[in-house]
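One chain of protein is taken out of this complex; the other chains stay put.
Let's look at chain A:
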Amino acid sequence: MTTTFFLLSLLNFLIIYGSIFYVMQLKVTIQRVLSCLLVNTIVSLLAVQFPQSLWIPMICSICFSSGIFYLLTRQQIVLVHLVTIHIISILAEYTALLFVEALNLSVFIHGSLIIIQVVFVVILYKRLLLYYKKDIRFSIQSRIVLTVIVCITFVVFYAMVFVPFGNKELEVSVATLLLLFFYFFIMVGLVSILLHTIGKENRAHEKMVEQQQFAMYMQALEQVNRDMQTFRHDYANILLSLRGYIELEDMEGLRNYFQEEIVKVEQRTLFKNQVFSQLDRLQLVEIKGIIATKILLADELGIPFNVEVPETIEVISINKIHLSRILGILIDNAIEASASMEQPCINLAFLTVSKKSVIVIENRFAGDIEFDRLFEDGYSTKGNDRGKGLPAVRSILSSYPSIIFNSRTEDQWMIHEIVIEGANEHASHHM
């Protein structure tokens, strides 16, 4: 009795935790295995205590395990995985039981049948997850719907499998099992359709953001174009005045006029033009708009804003909505810090260095900053509500395993660096 109990418990342990470690791609450490083993023992003991109502250990197993794995991974999706794995194991166990009863097979074959089925289905499940990874990861509603569906399915399955257990007629069991399989596959199909729709919706949303950004970029370009036109319009007048000075041979006046009127006024127009020609090489419509708008904003405030894009950039491996949000926050902070300065300066660069995208934004600042407090919610050198962005930037970027985010101060410069792995190296140089 005890050996069978022990074996069953071990089988249960292997199926549930083996699958979850595999699906979540967790590293197996002794500590983790031991804590899982502890939960498993409690569940098994409960199962022995209440052999008539197996739902108690089942529910406990799901609750405890999801608690543990949530602590380990900090992902709510773990609940969905656990319930799905339980469903799969119920199905597998039930099918195996039927075969064993119908054909009078040994317990050993029973066990291996269960394991084979579980391994097979779990691998399929993992494939499906990988396929819809992006839609699940970026959409909260898809996670909620998934959780609800999976939980309902679990309750239905449980009710069908365990409640009429007293009825041992084989035909009824076969019918129930067929029904369950039917239901299971319909559910898989429905979930796929749902995820597909959500994915489509997400893409449509991204497209919309892209279009908005494009419109912003166009507006900014038109603004620059208008500036150039006024410049050209003034051109004739400027030449006339120059001619006046030259005819009078007033060198001092000419020098003053040139310095004050031409260099200072038109430098800004030309500078803006140069900045926009750099931006041209950034072939990511989704973020062009936000940068263009911020350049114009900085220009209105009289803050020099340099943009460097030495090579054509077509891909940056990060969700574009995230990227534009991050850039928005960082540039806003830089502009805010520059607003009250005597010699402000903001530099922004998009570079490709050895297959990595490097985004650098730096600005001059005055005074002291308590560096570690910058990332606290609500801290800002200006007090009040400002400076809220940096924690958000860090929390967005920390969800990407292949992104590095450094921030530091160096001789009155505030520097942020974002290194993103996986960029396309372009051979063409435009220096």
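We adopt the following convention: a residue touches a chain if its C-beta (ideal position, glycine included) is under 8 Å from a C-beta of that chain, and two chains touch if they have at least 3 such contacts; residues count from 1.
The definition used in the following text is that contacts and distances are computed from a predicted model.
UniProt records the chain missing from this view under the protein name "Accessory gene regulator protein A", selected from "Accessory gene regulator protein A", "3-oxoacyl-[acyl-carrier protein] reductase", "Outer membrane protein OmpA-like peptidoglycan-associated protein" or "Arginine/ornithine antiporter ArcD". Checked against the hidden chain, the listed residues A:194, A:221 or A:349 yield one contact partner: A:349.
Mapped onto chain A, contacts with the missing chain fall at residues 27, 73-74, 271, 274, 306, 308, 310, 347-349, 351, 353-354, 356, 358, 360, 362, 370-373, 375, 398, 401, 404-411, 413, 415, 417, 419, 429, 431.
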